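Handing you a structure now.
Only one protein chain is missing from this complex, and each of the others stays in its spot.
Right, subunit A next:
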Amino acid sequence: MDKFRMIFQFFQSNQESFMNGICGIMALASTQMYSAFDFNCPCLPQYNLAYGLGILLVPPFILFLLGFVLNNNISMLAEEWRRPRGRRGKDPAVLRYMFCSMAQRAMIAPVVWLSVTLLDGKCITCAFCTSVPVETLGNASHPRLSQGEVQRLLARIPCKEIYNGQQLIANEVAVRYLRCISQALGWCFVLLMTTLAFLVRSLRPCFSQAAFLKSRYWSHYIDIERKLFDETCAEHARSFAKVCIQQFFEGMSTDLVAAHCHLPRKAPADAGEAAEKLLGITDQGTMNMALKSWHRCKPPLHLHPPAQPTGNGWAGEGQPSTHPSASRKETAAYYSWV
């Protein structure tokens, strides 16, 4: 559990680590998706190529875009790109860094899908079975068939149970041939990607390392600044809500006192804190009125300064003139319900 917590905290520590985590999860998800997907070659001459190449290329594109969509930095990048200059200059190097780092992470899941697909071999077998060199691999002594017939026969290679061209070319021979090519392609692809990644990582410090460090720092800064701003706004909203609700209840109880001509609460000393917490609402009718008023007449988003808690006794120092009339309206509402 401790190990898990450490890993969790490590990934949470900044957005980049978090994105690395998401990236890893997506890579695993892409292998899982491939194994769960029921590959179903149509075994028809016109459809095989489209289906095979479609399964080879469309899901990686989807995974690539998904990598961008799931990355919170994309809206940060767009925001930073489109914001008015204001009093803070914009650094295109930072934008370029953010985009590159997002693109690199988004590339991992598609590369995994492509590798897995090529190494498995079903897609290439389905797509290119009609292009198998029959002359070299097949039975040369077989009577000549029309081109269309040959195509139809070859298209059924991936579907062993309906394959009926055993005399032309053995199913196992063709499948082995195609799978061998597919796996060779797959391994070359993996080698190429790994070499590319290695070159990028090892050669980057040779080119403008100082500028790179600067861009990385400021891109982290923008990320952290945005998170802190959101947290501060949330904190502020919480405090605002608390004070607003408190003032709502205080305003209500003050208006009640004024409306029903109660004697001011002679709270005996022992009632103290509890009476205060009851906010002046001590019976069912008043509580019902408070709840109804909360729905029908929410308080304005304007907090009074704490010095004057009374509901309608505004001294009016610098207060907008609408407030006394607002409180009077509240009183009138209560009268009509009694």
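As a working rule, a residue touches a chain if its C-beta (ideal position, glycine included) is under 8 Å from a C-beta of that chain, and two chains touch if they have at least 3 such contacts; residues count from 1.
Methods note: contacts and distances are computed from a predicted model.
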item	value
Hidden chain of the complex, named as in its UniProt record, picked from "Retinal outer segment membrane protein 1b", "Calcium homeostasis modulator 3", "glycerophosphodiester phosphodiesterase" or "Cytochrome c oxidase subunit 2"	"Calcium homeostasis modulator 3"
Which of A:C43, A:C129, A:I169 or A:A258 contacts the chain that the document leaves out	A:C43
Which of A:S75, A:N139, A:Q166 or A:T195 contacts the chain that the document leaves out	A:S75
On subunit A, residues whose C-beta touches the chain left out of the figure	1, 4-5, 8, 12, 37-38, 40-44, 47, 50-51, 54-55, 58-59, 61-62, 65-66, 68-69, 74-75, 78-79, 81-83, 159, 161-162, 233-234, 237-238, 240-242, 244-245, 249, 260, 265-268, 271, 274, 277-279, 281-287, 291, 294-301, 326, 338
